[in-house]
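So the structure is just underneath, and the comments pick up after that.
Only one protein chain is missing from this complex, and each of the others stays in its spot.
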Amino acid sequence: MLSGRQLRLAALSAAALAYAATTSGALAQKKYDTGASDTEIRIGNIMPYSGPASAYGVIGKTEEAYFKMVNDAGGINGRKITFISYDDGYSPPKAVEQVRKLVESDEVLAVFNPLGTPSNTAIQKYLNGKKVPQLFVATGATKWNDPKNFPWTIGWQPSYQSEGQIYAKWLMKEKPNARIAVLYQNDDFGKDYLKGLKDGLGARAATMVIAEESYEVSEPTVDSHIVKLKSLDPDVVLSVTTPKFAAQTIKKIAELSWQPLQIVVNVSLSIGSVMKPAGFEASQGVLTAAYAKDGADPRWDDDPGMKKWTAFLDKYMPGADRTNSNLVYGYGAAQTLVKVLEMCGDDLTRANVMKQAASLKDFVPDTMLPGVKLNTSESDFAPISQLQMQRFKGEKWEPFGEIISGEVNTN
Amino acid sequence: MSAAEDVATDHAAVAAVPKKALALGPAASLVILLLLIATPLFVKNFIIFQMTMWLIYAIAVLALNILTGGSGQFSLGQSAFYALGAYTSAILMEHFNVNYVLTLPVSGAVCFLAGYLFGKPALRLSGIYLALATFALATAMPQLLKLGVFEHWTGGVQGLVVTKPDAPFALPMSQDMWLYYFTLAISIGIYLASVNLLRSRSGRAMMAIRDNEIAASAMGVDVALYKTLAFGVSAGITGVAGGLGAIAVQFVAPDGYTITLAIALFLGMVVGGVGWLPGSLAGSAFIVFVPNIAEGISKGLSGAVFGIILIVIIFVVPHGARQVAYGAQHLIGKLRRN
Partner (left out) sequence: MELLTNQILAGIATGAIYACMALAVVMIYQAIDHLNFAQGEMAMFSTFVAWQLMQWGVPYWGAFIITLAFSFAGGVVIERALFKPLAKAPILTHVAGFIALYAIINSVAGLTWDFTIKQFPSPFGSSPFLGSQLISTHQAGMIGVTLVLLVLLYLFFQYTRIGLAMRAAATMPESARLVGINTSWMIALGWGMAAAIGSIAGMLIAPVVFLEPNMMGGVLIYGFAAAVLGGLTSPFGAVVGGFLVGIFENLAGTYIPGVGNELKLPIALALIITVLVVKPNGLFGRAIVKRV
C-alpha cells in the first residue's frame, strides 16, 4: 500500500507526464493537406514557355533551379520541394487546363507564381473555390490584393497602379506643370499603369496628361507612335512598355534628337534587355522605379545578397545571362516561398500556408534594394509596395531620393 | 511587263471526298459512341474536363470541315466566330442572367449572321486572297474585343468570368460530368445534322462548287447563295462551340482567341482529313493532346517537338485520319476475305 505522500508524488508525476505528453504531442503533431507529407511538398506553377510571352519563361526555370538548391541543402524542415511547372502559352483556356491538372491530377499543395494577368484571372475563381493557395502571382495587376473576396490569392511584386501613383506623386512634386505623354501597351498591364498615374494625379490629370497613345504587342515597331507623340510636344514621356518596345522607344527618341524626360516602367528596367540594346548614350537620364537590384550593375558586386545570387547562378544555372532581370525576379520570388513554407513548420495545411503568407514581417530576400521589405497582413495582400526612383547614368542605375510607399487597395 | 496574260489550269484546291466517306460505318460509329458515353464514369473530373474541350474543338473543326472540305472555301478566321460565340454566351449569362442552355442557340444565330455577312464580300475572293481576308478577320477580333467602346459589355482586356452551371434536377453528377454529357449530346446532334446537310441537295451543290466553281455555275448552281450559306452554317456551328467553350473554361478574354486558335483549328482539320467529318474528332485530339505530349517530352523545345510530330503525321498520312481509317477498313476487308 503506498503512503499518502507516495500517492501524491505518483499522481503529480503522472499528471506531469500526461501534461508533457499532450503538449509535446501537440507540437509534434503534423498536419497535412494534399500535396504535403513528411518528405515532400508539391508546388505547382504555370509559365508561358511558348507563345508571345515566352521571354518570361526563364522565371520558371530560375525557380526550378532555386528549389533544387534548397533541396540539395536538405530541403525545408527536412522536406524536399517537388516543383511542377506547366506551359500555358499565355492563353487563358490553356492556363485553366494546366491548373486543373496541377490541382486534380498532380495534387499540389499550392500554385506558386503563376504568370500573366489573363491566365491568373482565369484560374482565380477556380483556385479560390477549391481553397488552393494562389501564391505570389507573377503579375503586377492591382486586383490581386483583395483578401476579402479572394482570400486564397496573394500578389508579390508592387502593383502597377501603385507604381503609377508613385510616378504621379514624384511628378507633382518635381514637375508640377509637366505635359505628360503616355505610351502604353494596349492590355491590362498598360491600362493598369495608366489608371495608377491618373489616379495619383487626381484632378490635375486632365491638364497634365496631354496624350495617351496605345500600341499593340503585334506591331513590329512603335516608331510611328513616337513620331506622333513628338508632334504634341510633351516634356515628359511615360513609357509603359515591355522590354522590346521600351528599347525601341529610347532609341527612336534619341534618333529624333528629342530630349523629353523619359520614365520607363519597372518591368523594363533591365540594363541588359533594354538600356544596352537601345544604346547607353540614348538612355542617359531615363528614370524608373525599382524594388530589386539589377544583376548587371557592378555596384552590387560586393553586396552579400547578390553574391549569394551569383553563386547560385554559377552552380545551378551556368551560362545564364546575368543581365536578364527575370533571373533576379525568379530568385526573389522563390526565396519568399521558401520563407513562407519554413514558417509553416509542420502544419502544412493550405489554410496555414495562406496564414503564413499573410504574416510576413519585414522579410528581405537577397535581391531587394536596401530598405525594401516585404510585409503582409490579413488585410494587406501586397507583399512589396515600396519602390525607389533611379536615374540612368553612365552604364548603370543610380538610386536617388527615399524609398516611397505606394499602397493601393482594391476595396 | 508582258502584255500576255498568265494562263493557269486551276486544280481544285481541295480534293474531293467520295460521298460515302462522309461518315463512318455503323460498327465503328457505335464503338466510338459507347466509348464516349462510358469513359467519363471511370475517370477523374480533370480528364472529363479535357474530354469536354476535346469535343468542343471537334465541333469547331467540323465546322471548318464543312466550309473548306464541303464548299472549298479556305478559312483561317474561325477563331473570330468562336470568340463571337463565346462572348455572346458570356455576356448573356453574366449581364442578362440568361440560362446557359438558351445562350447557345443565340450564339449560333449571331455567328450564322456574322458568317453570312462576311461571306458576301468574300465571294469575290478565293484561294490565297480568301485566306488573307479570313486571316484579317481573325486578327481583328481580339482587337475589337479590347475596344474601349465595348468595354462595359466585354470587360475589355480583363475579360469576363463565367459561372459554371450545376447539373439540373439535382442529378448526382459533378458539374464537369454534366457539362460533358451536355456537350456530347450537342456534338452528336450537330454531327448528324452536318452529315445530312452534306448529303442533301445543298451539300451536293456546295461540293460541286468546291470541285469546280465555274462548271457548277454553268450548270445552274446558285454559287453566291451556297457559298455564303456555307460560311454562315460554318460560323454558326463554330459559335456554338465557342459558347460551350466559354462555359467550360468559365472565362473569356481577348487573349484566348488569337490567330493561334485559328491555326490550331486548321491543323485539326488537316490532321483529321479534310472533308471527312468523323476526322474532326481525331484532328481535335491532335490539337488538344499533342501539345501536352510535346511539353512532356521537352519543355524548352515543345514547339519543335510539336512541329516534328506534325510533320511525321503529314508525311505518313498526308490525307490525315481519313487515310488511316481507309487503310484500316481495307485491312479488315482483306482479313475477312482470307
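Structural remarks
Going in written order, the chains are labelled A and B, and every chain counts its residues from 1.
What we mean here is this: a residue touches a chain if its C-beta (ideal position, glycine included) is under 8 Å from a C-beta of that chain, and two chains touch if they have at least 3 such contacts.
These figures come from a predicted structure and were not determined experimentally.
Here the missing chain is touched by one residue of B:84, B:162 or B:271, and it is B:271.
Interface note for the absent chain: among A:276, A:339 or A:373, the touching residue is A:276. Although one chain is not drawn, its touching partners on subunit A can still be listed: residues 50, 52, 54-55, 57-58, 186, 213-216, 218-221, 223-225, 227-228, 231, 243-244, 247-248, 251, 255-258, 272-274, 276-277, 279, 321, 323-324.
Interface residues of subunit B with the unshown chain, by the touch rule above, are 1, 5-10, 13-15, 68, 74, 121, 124-125, 128-129, 131-133, 135-136, 139-140, 143-144, 146-149, 212, 214-215, 218, 263, 266-267, 269-271, 274, 300-308, 310-311, 314-315, 318-319.
Everything that follows uses one rule, which is that only the chains that are shown with their structure count from here on.
Centroid to centroid, with C-alpha atoms defining each point, subunit A and subunit B lie 39 Å apart. Residue ranges on subunit B touching subunit A, taken from their complex, read 44-47, 49-50, 53, 139, 143, 146, 156-159, 161, 245, 249-251, 253, 255-256, 258, 260, 291, 295, 299-300, 302-303. By the touch criterion stated above, subunit A contacts subunit B in their complex at residues 49-51, 85-87, 89-93, 96-97, 100-101, 103-105, 117-118, 121-122, 124-126, 186-188, 191, 216, 218.
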